[in-house]
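Here it is, the structure, as structure tokens.
Let's look at chain A:
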Amino acid sequence: MSWNEMLGQILMVVGGFFYFLGGLGMIRMPDVYNRLQAGTKATTLGTFSTVLGVGIAYPPFLIKSLIIIAFVALTNPVGSSVLARASYLAGVKPAPITKVDEYKGGESS
Partner candidate 1 sequence: MRRLYAILIAAGFVYMMLSFLGVVPGYGNIDLCSRVSSSFLLKDVSEQNAKNWLMAKGLETKSIEKVYGEKNKEDGCANVVTSIVVNYRSFDTLGEVTVLFTAALGVGLILGGTRRKKYGLLPNFVFRESTRILVPLIILFGAYIFVHGHLTPGGGFPGGTIIAAAALLLYLADEEFFLSKVSTGALEGSMGGLYVIAGLLGLAIGGYFLYNFLPTGRVGNLISSGIVPIVYTFIGLKVGAELSGLITDLHSEEG
Partner candidate 2 sequence: MVYWISIILMGIGIYGLLTQKNLFKQLISLAIIDTAVNVFIIAAGYVEGGKAPIYTKALPSFLKGAFVDPLPQALVLTAIVIGVGVLALGAALLVRVKEKHKNLDVENMKGVGE
Partner candidate 3 sequence: MMTALVVLAGAIMTVAAVFAVEAKKILDSVIAMSVVSLVSVFLFIAMRAPDVAITEASVGAGLVTAVFLVALFRMKGGDEE
């Protein structure tokens, strides 16, 4: 096994670990906003790591995997923010442990 395959597979395992953390966060977190944060941040990192690992292990896929990373970096945070905003506007209350609610009273766009 050459060095790039080894590096790529290590990156894939790291990505799988981030996916696992995201799934754990979906179960353990108290309310919908924390779950969104866990589900988005962990799986974005996991996708970066896994796709980059595939690109390094099999060099013909490197450019495509970089394009996929750019796409995921553009779309994933936007989708998460839109979901959080929609659930706030729909009246989902944050968990009672929450101290700061900066979104209260509308946004300043």
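The candidates came about this way: all candidates are chains of the complex that A comes from, given by their letters.
General remarks:
In this section, a contact is a pair of C-beta atoms (placed from the backbone, for glycine too) under 8 Å apart; a residue touches a chain by one contact, two chains touch by 3 or more; residues count from 1.
Bear in mind the structure is a predicted one, so any value in this text is a computation, not a measurement.
Candidate 1 is the partner touching chain A in this complex, chosen from 1, 2 or 3. Interface residues of chain A, counted against candidate 1 in their complex, comprise 71, 74-75, 78, 81-82, 85, 89, 107, 109.
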